[in-house]
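As you look at this complex, bear in mind that one protein chain is not there, while each of the others sits in place.
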Amino acid sequence: MKKEQIEKIVHDDGIGMSLIVKTVARMMIAVILLFGFYIIIYGHLTPGGGFAGGVILAIAYTLMMLALSRKIALEKFSDFWASFWDNIGMLSFIVIGFIGLSVGYFLYNFLWHGEPFHLISAGIIPLANISIGIKVGACLYAIFIGLSIYGRVIVKEEEE
Amino acid sequence: MQNVMLPLSVGLPLLVSVVILLIGKFWKSIGKLFAPICGLVVLVFAISLIDASDGIYWMGGWPPPFGIVLVLDSLSKLILLTVNVVAFFALLYSVSYMKHYTAQPKFYALFLLMLAGMNGVVLTGDLFNLFVFLEVASIASYALVGFGVEHEELEAGFKYLILGSIASGMILVGIAIIYNLTGTVNMADAARFIVNMGTNRALLFATGLFLFGFSLKAGLVPFHAWLPDAHPSAPAPVSAMLSGVLIKALGVYAMIRVIYSVVGAPQMMLEMILWLGVASALIGGLMSLGQNDLKRMLAFSSISQVGYIAMGIGIGTPLGIAAALFHLFNHATFKGLLFLSAGSIEQSTGTRDLRQMGGLMKKLPVTSLSTLVGSLSISGIPPLNGFWSKLLIIIALIQAKAIVPAVFAIVVSFITLAYYAKLQRFTLFGPLPDMYRKMKESPFLMLVSLIALSVICIVVGLFYPYFMDSLFNPAARAIMDQTGYISMIIGG
Partner (left out) sequence: MIVYILNVIIMALGLYCLIAKRHIIKKIIGMVLIEYSMNLFLILIGYRINGLAPILLPEMNRVQFSQYGVDPLPQALVLTSIVIGLGTLALMAAYAMKLYEKYRTFDMSEIRRLRG
């Protein structure tokens, strides 16, 4: 398939679903993102943590791609940036480990511990949660982009 | 004493893999530059760890029953050396082999992830950490098998993926049962509980599940169905890694570590490993006689040789285990050498079918010589290294009064000689077909890897008493000594 044909499939006509779905989705995406950040940041106090919060972040962008159109979602957060933030998340987790290595052990808890049950406590654990949350969110969104775009390309090829 | 090279052997390939992925969006050749350098650094770590004394490393500063501990004893030193030697030469080879494939940064990132996972499996002292690193290395290898996306590679990769996931699931259930019995997932702590426990049927069931899972990863015989499809379809350096080290680090090493150091080697399980080894050696050898595809013949030969290693482990005497470890090291080097040569032959002639090749000795001198050295080693011709290890396994079998496996081992050794003679006659000697008149030798970096691995085969074969005393006998003693393992980590 030629490049411009693939471009036309990837960026579809930008219509999306009906008006009611679009209005509700536009309100819900902000709330879902906020909820995801809450679960990531309070990961050392309440259940959840990096992975669960990251999945919720990815759900917000997936909702954007389903309800609004694929073109609008890719304009806001394209596949290049998704894999970029994926790598940044993983790199920051490993760099935290290596900084711990220079102080004591690998993945040593080198920041101040604070008092229990407060938000800023427990050393590197909130930082690790944030980096895992960014990584998992970007990674699941990138998987969704890959599967959905590639599926459209195969179906269009078959119709020809 | 806390040795800092242990987490670096695991963490450095992970870091370089992520950096390659990140910078690879802007500069496509970053993988070719950084990945062999990282492989060289980890190889230098592995070689310098041979002289170091046995040590542990507390990850995150937490002491053993609470935290993950990385353990270095003689067995880990040996397998670490094996893994990193073959990985470095495969990386060097792949710099010029992968020119025909697209998406090169992703290849090097996946390769380094597989290397980090294997180093983690070898070094860890915690059962669940073993499972996590096993999965990291396995998923990277599932993606690498289907890397060049053609018909057969995808089918082989999918089959390997499903069977490998079932095996990992069985290992997880085994870990769950051991956690239920002992209350801890640390290997030394669980061993201390199991020593005081006596026979327990739940423990035998858990050991059976471990045997299922690790035999599937190692390619022993009822569980070998993925191996003849997956190993030929991968690109040549990945085939060398899969067949040379992955089935040994994930399958055989993990089996030895769990069954000898944690569960304490019940006699029923050792006999089962012995008979699985006999079946693998026989069936692998017989199936590989009738193959016409070069790499598929080498894949069945891998099944046969892992059967030899399993026979050596199943005996349970120190000589048997030392012979099995010697054969493990030898097989990593010469099977890696044979797969890399097969890749070189495939790149020069464009085919893998044995019936269409012939007379390559005149046109590709270095590749033919390395194929010759590899084939002679694996058939067991003295004074190359394969002869000594097979001889020691057969002597250990006869000393342990297991006569039927010894007879099968000798018979399979003749069968091995037969099909490698067939391979040499079809590829190296004989008339040269006309379409290959303009063939050229492979590029320089590929030849460096082939020559280096051949030199290792010859040197280990000639000076084998030195290597036996310094590497393999201490490893065998470390395996049989369960209380020494416990006291090194927990402290008695």
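Miscellaneous remarks
As written, the chain order gives the labels A and B, with residue 1 at the start of each chain.
Heads up, the rule we're going with is that contacts are C-beta pairs under 8 Å (C-beta built on N, C-alpha and C of every residue); 3 or more make two chains touch, one makes a residue touch a chain.
What you see is a predicted model; the values in this text were computed from it and never measured.
For the chain left out of this panel, the touching residue among B:62, B:101 or B:128 is B:128. Considering B:173, B:270, B:286 or B:395, the position touching the chain not shown turns out to be B:173 (whole complex).
Remark: the omitted chain is touched by one listed residue; of B:155, B:441 or B:481 this is B:155. Of the listed residues B:22, B:139 or B:384, the one in contact with the hidden chain in the full complex is B:139.
Think of the hidden chain as still there; on chain A it touches residues 46-47, 49, 51, 116-117, 136, 143, 146-147, 150-151, 154, 157-158.
Contact between chain B and the absent chain runs through residues 128, 131-132, 135, 139, 142-143, 146, 149-152, 154-158, 161-162, 165-166, 168-169, 172-173, 176, 179-180, 185, 228-229, 233, 290-291.
In this section, only the chains that are shown with their structure count from here on.
Residues 2, 4, 7-8, 11, 14-15, 18-19, 21-22, 25, 57-61 of chain B touch chain A in their complex. The residues of chain A lying in touch with chain B in their complex are 80, 83-84, 87-88, 90-91, 94-95, 97-98, 100-101, 104-109.
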